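Our next item is chain A:
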Amino acid sequence: MELNELLIWARGPAFNIALAIFVFGMLLRLFEILSLGRKEDLSAARGSGVAGGLRTILSRSLPRQTLFSREPLRIINGYLLHIGLFVVIFLYRPHIELFERLFGVSWMGLPTGVVDAVTAVTILSLFVALLIRIYNPVLRFISTPGDYLIWLVTLLPLVSGYMAYNHLLLGYTLMLTLHILSVELLLIVAPFTKLTHMFSFVLARWYQGYLAGRRGVES
Partner candidate 1 sequence: MSREIGNNPLDNGTFADHLEQNGVSRRGFLKFCTSMAAALALPAGSAEVMAEALAAAKRPTVIWLSFQECTGCTESITRSHTPTIENLIFDYISLDYHHTLQVAAGLQAEEARDQAMKAAYGKYLLIVDGAIPIKDGGIYSTIAGRTNLSMLEEAAAGAAALISVGTCAAYGGLPMAHPNPTGAVPVTDIVKDKPVMNIPGCPPIGLVMTSAIAHFLTFGRLPEMDQLGRPKAFYGDSIHDRCYRRPFYDRGLFAKAFDDEGARKGWCLYELGCKGPTTHNACATMKWNDGTSFPIESGHPCLGCSEPNFWDAGGFYEALSVPQSRMGETILKAGAVGVGVGAVAAALNQRNKAATVAAQETMTVDALKKES
Partner candidate 2 sequence: MSSLDQIEVMVEGEENPEMVRSVLSEITALLECWLTEGKPGVIDLQGLPLTATDYQQLEEKLGRGEVSITIQVLGKSQILETAFPGVWYVIHRDEVSNILTKQIEVIDIPSIVLSQRVEMEQALERLKSDSNMTF
């Protein structure tokens, strides 16, 4: 297969398949979670569940003083990683172009050089995350092969994108193709691993916050 044919395939049929699996899988998972439902709470509400739910969705994004002082590195690194991923995925112009095609809305991007630097930082933070996972006995103990798999499928698009942009190792066309393919791998793997947290985090926080809110306790 010629290089260009591979690129055409990656941008065409392969992307279609990956996207279909992603959408299918994610909806399946979310539907499953939602449909499980909760038992009706018969106790008298002592506070607003809705307010608690909404508050928690946001407040859980902020660090907890107690946790932070215990493991500052892990928490800072977590922020770096997630903010980095956000910037790289959503604020790079060529990516926005893709979202515009998908959803019809567009927004401002960052200069390519900035995104490039953020990518490097994000890649580093992924490695730090891996080290923390390996060196922290508890974390290591509860880690499953799936956790290492999602680490890898998150890393690949970052590295291939970085190398394509900076013309490292392989020609741009091949690197771009690998980049697209690695994103497709991520899309396929995501619904069936802990990567579902990219959506389900909202639900989880909502439930927690809702329950706590109803009981009138802080969450």
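Note that in this section contacts are C-beta pairs under 8 Å (C-beta built on N, C-alpha and C of every residue); 3 or more make two chains touch, one makes a residue touch a chain; residues count from 1.
The candidates came about this way: all candidates are chains of the complex that A comes from, given by their letters.
Model, not experiment: these values are computed from the prediction.
Enquirer: In the complex, what candidate makes contact with chain A, out of 1 or 2?
Expert: 1
Enquirer: Could you list, by residue number, the parts of chain A that touch candidate 1 in their complex?
Expert: Residues of chain A touching candidate 1: 2-5, 7-8, 11-13, 15-16, 19-32, 34-36, 93-95, 97-98, 101-102, 109-115, 167, 172-173, 176, 180.
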